[in-house]
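So the structure is just underneath, and the comments pick up after that.
Heads up, one of the protein chains got dropped from this complex, but the rest are sitting where they should.
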Amino acid sequence: MIDAIPMGEQLRFAAIVILVVAGLFFTFVSAVGVLRLPDIYARAHTASQADTLGAGLALAAVALALGWQHATVYTVLLLFFVFITNPTAAHAIARSAAESGITPVTSEPTATDGGERADDGPADSSPNTDGEDGSTGGGGSA
Amino acid sequence: MVDNRLLVPLSETPTVRQTVGYAVQSGLEDADELEVHLVVALPYDAEVPEGEQQISEAKQLLSKATRWAAEDAGNADVTLETEVLGTDEYLFGPRDYADVFGSYADEHDVERIVLDPEYKPGVTSSILQPLERELDAVGLPYDEAPVERPARHERLVGTGTERFDRYFALFWISFGFYLVLGDPTYWFDLVTGVAVAGIVSFSLANVTFSFPLHRVESPLRTLRFAIYVPYLIWEIVRANIAISYVILRPSMPIEPVVTRVDARVRSGLPLLALANSITLTPGTLVVRANDQRLIVHTLIPPAREDLFDGSLERAVRFVFNGRAAARIPTPRERGDAEIVGGDEV
Amino acid sequence: MSRSDTHGDTYTESQVIMTTVKIIAPFTLTYGAFLSLHGADTPGGSFQGGAIIGVTVLMLAFAFGIEPTRRWLKNSVVVGLVTGGVAIFIATGLATIALGGNFLEYDAFVETFGIAHYWGMEAIEVGGVALIVAGVVITLFFATAAGFTPTRREEGIEEVSQDD
Partner (left out) sequence: MIPTSIEEIFLLAAALFVLLAIMMFYRAVAGPTTQDRLLAVNVLGTNTVVILALLAAGLDEPWFLDIALIYALLNFLMAVAISKFTVERGGVL
């Protein structure tokens, strides 16, 4: 069967299979990451990155399979769109988590100077405290 | 002894002329003698390539403002002082500006600061509202000049050719996109494409291009961006494999740490390119981006090392400012990168 | 000044989100217009096109805040979208009646002017559907945003504290 297919087609077939499998692999990593990682910030990592790469590879496979036709343009547009919007969406989610006062789980930092900017802290984190207050009735919105 | 001393921070805005006029007039209302300090604060220090150009622009603005103030003062006794601030340090956000103004005010015994409502430091976006809050914190009384303020969609509009360039660029982008979606040989698509591109460029040109376009630099940047994309994809794939290994291991040896990186790129498009590149590279996630100060959550140590080495930052500087601008020290060497506590986000 | 009171809870818009929206807005608007204009010959049609045009405005509103968007897109423009859409719809329908057919019977165009059935549908798709959908989406969004009064929020918060 396969001998009848020309060489170029076989290469394309192989490339599509590789791209789809790689896409599935990275999406799987992203799914595992979202389920396993400890907090929202860490989960946002895999959600934005492994998933974007997985989606990108799968879409590239689709574009390769469609070849030179009009639908390929849409696939490439979709690819670009996913690559621009996905990290922005992850940033929006992480930022909203920071705004509503969720503190990330951090391991002990290995480096030296953590407390240098301690005096800058309160003003930076004021939205956090506002978010906490909002639920207990501090109506500062007037 | 001069009774009244004023500090007026200047930037290239449509309302800077009115602000200077107001400062001189209001200062002379309750005093016969007036000392006006006209200052320009720069967001870049003189070492980086674009710093020198900014300093010369700032000096031009100061000499213009001196002439205006002398004109408005007429016969009254007005002393003018000019100064370029921030040449020996790197100013980030409103707080740094407020600090610089505060220390200048202490040094020169200035009592009051007159703000331009459109105040824009250097090339970054307007920061006036947070600046007011920071000035309150510094304890410097401020006064906003009551200038005639045009509506937002007119404020974004630049001079004649600049405006034309924006409409022109967006028209062709939109028209090209329309023809890519449709069929370039079908007359219906050509006609409606022109109409749609006209509507899009009319409504969105000043929203999309809130920065001035440059006729030579902008196409060059697009070209350099095309070089940057394969590099970025390579970085993404490389780092993705590293993080897949960490996540799929049963022990999952992650080390989540919050870091702060002060990136030396401009706000707007370069900042977006850098922030999204950092977020796309696995192991690092931008949680906050206030002007140039990025709060980045990093998941594994190798990703953090890459971030501190600043290879992406250098690549983004290459895209937007050319090859010379890419040769700057890494954030680690500049002392612009550090690990902060989890409550900093 | 009274404005210093509001500084305490200042929320600054994310620069990353704003810039992303700035970049993709022209493309989504063009795409929405493309779908609307090709509503008669592609599946999906003008409803999606109108929805995307509306969503583009919503996206700008989410990224920049509602007030700047309201200043950028005046209420009269939105009202103009809806009324213009309805006007085109009715005008096309009445034109077919004037030419001796039923309401929206496109065949009347074919008989009188020799233009195809397709263009009657095109007019309805663009004018009748896309403009109305876009206008209604935007209007509903602005209306919803305006209707969120702080008093209602405080009531909710009080209830929570009573439960405690």
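As written, the chain order gives the labels A, B and C, with residue 1 at the start of each chain.
The criterion applied here is as follows: contacts are C-beta pairs under 8 Å (C-beta built on N, C-alpha and C of every residue); 3 or more make two chains touch, one makes a residue touch a chain.
Predicted, not measured: the structure shown is a model, and the values here were computed from it.
Undergrad: Considering the entire complex, write down the shown chains that touch the omitted one.
TA: A, C
Undergrad: So which bits of chain A touch the chain we can't see?
TA: 1, 13, 16-17, 20, 23-24, 27-28, 30-31, 34-35, 40, 43-44, 47, 51-52, 54-55, 58-59, 61-62, 65-66, 69-71, 74-75, 77-78, 81-82, 85-86, 88-90, 92-97, 99-100, 102, 127, 130-131, 134, 141
Undergrad: Give me the chain C residues in contact with the hidden chain, please.
TA: Considering the whole complex, chain C reaches the absent chain at 9, 11, 17, 21, 28, 31, 35, 42-44, 48, 51-52, 55, 58-59, 61-63, 65-66, 145, 148, 153.
One rule holds for everything that comes next: only the chains that are shown with their structure count from here on.
Undergrad: When the C-alpha atoms of chain A and chain B are each averaged to a single point, how far apart are the two points in Å?
TA: 26
Undergrad: By the touch rule stated above, which residues of chain C touch at least two different other chains?
TA: Residue numbers touching two or more other chains: 14, 16, 20, 23.
Undergrad: Can you list the chain B residues in contact with two or more other chains?
TA: Within chain B, residues 181, 275-276, 286, 288-289 contact more than one other chain.
Undergrad: Taking the touch rule as given, give the residues of chain A at its contact with chain B in the complex, in rising order.
TA: Per the touch definition, chain A meets chain B at residues 25-26, 29, 32-33, 36-39, 41-42, 44-46, 48-50, 52-53, 70, 73-74, 77, 83-84, 86-88, 90-91, 94-95, 97-98, 103-107, 109-111, 113-117, 120-121, 123-125, 128.
Undergrad: Enumerate the contact residues on chain C facing chain B in the complex.
TA: Where chain C meets chain B, its residues are 4, 7, 10, 12, 14-16, 19-20, 22-23, 25-27, 29-31, 33-34, 37-38, 60, 68, 71-72.
Undergrad: Can you list the chain B residues touching chain A in their complex?
TA: 95, 137, 180-181, 183, 236-237, 239-240, 243-244, 247-248, 252, 254-258, 260, 275-276, 279-289, 295, 297, 299, 301, 338-345
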